[in-house]
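Below is one structure; the comments refer to it alone.
A single protein chain has been omitted from the complex, and every remaining protein chain is retained in its original position.
Coming up: chain A.
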Amino acid sequence: MKEKKLKNIFINGAVSAQFIAESIQKHQHNTTIGAHSIFLGQVRADQIGEEKVAGINYTAYEEMALNKMYEIREAIFEKYPVICLHVHHSLGLVPAGEVCLFVFCSSVHRKAAMEACDELVERIKAELPIWGKEILTNAAHQWKENK
């Protein structure tokens, strides 16, 4: 049995555009890759009554999330001919307009990367024990729930 190596997906605060650019750049040496599919989740400034969402504060059951993420990664690698998969999710406060989820799938041809990316995002939202507390402009808050 191969060793189960957990990858940390968590980043403190927002995922910066620079971090995303550097991730893309790092893949340029791998010339078997012909397609990247990238999903970026961004915090919306939803209108809640008189107030707006100023940011989302994320917390997680980190240990369980990393184990679950390992399981999901294995399943996606099994199902699609992808070359690599990277997932980064924020913890702590992410202001509206900033990125809280970065999913990056690469493959030889586009279909595999796009389908794997789509399924990864769906599974991350449904299965990872992560909670977002929406902080409103008047400092009140409400707990987000994924649809």
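Everything that follows uses one rule, which is that a contact is a pair of C-beta atoms (placed from the backbone, for glycine too) under 8 Å apart; a residue touches a chain by one contact, two chains touch by 3 or more; residues count from 1.
We adopt the following convention: contacts and distances are computed from a predicted model.
*Asks:* Mind telling me which option in "L-serine dehydratase", "Class III extradiol dioxygenase family protein", "Molybdopterin converting factor small subunit" or "Dehydrogenase" is what UniProt lists for the chain we can't see?
*Replies:* "Molybdopterin converting factor small subunit"
*Asks:* If the hidden chain were put back, which of A:20, A:45, A:96 or A:121 would touch it?
*Replies:* Checking each option in A:20, A:45, A:96 or A:121, the one touching the absent chain turns out to be A:121.
*Asks:* Based on the whole complex, identify which of A:101, A:116 or A:136 touches the chain you can't see.
*Replies:* Answering carefully, the residue with contact to the hidden chain is A:101.
*Asks:* Which positions on chain A touch the chain that was left off?
*Replies:* Given the touch definition above, chain A has residues 41, 58-61, 63-65, 67, 89, 100-101, 121, 124-133, 143-146 touching the missing chain.
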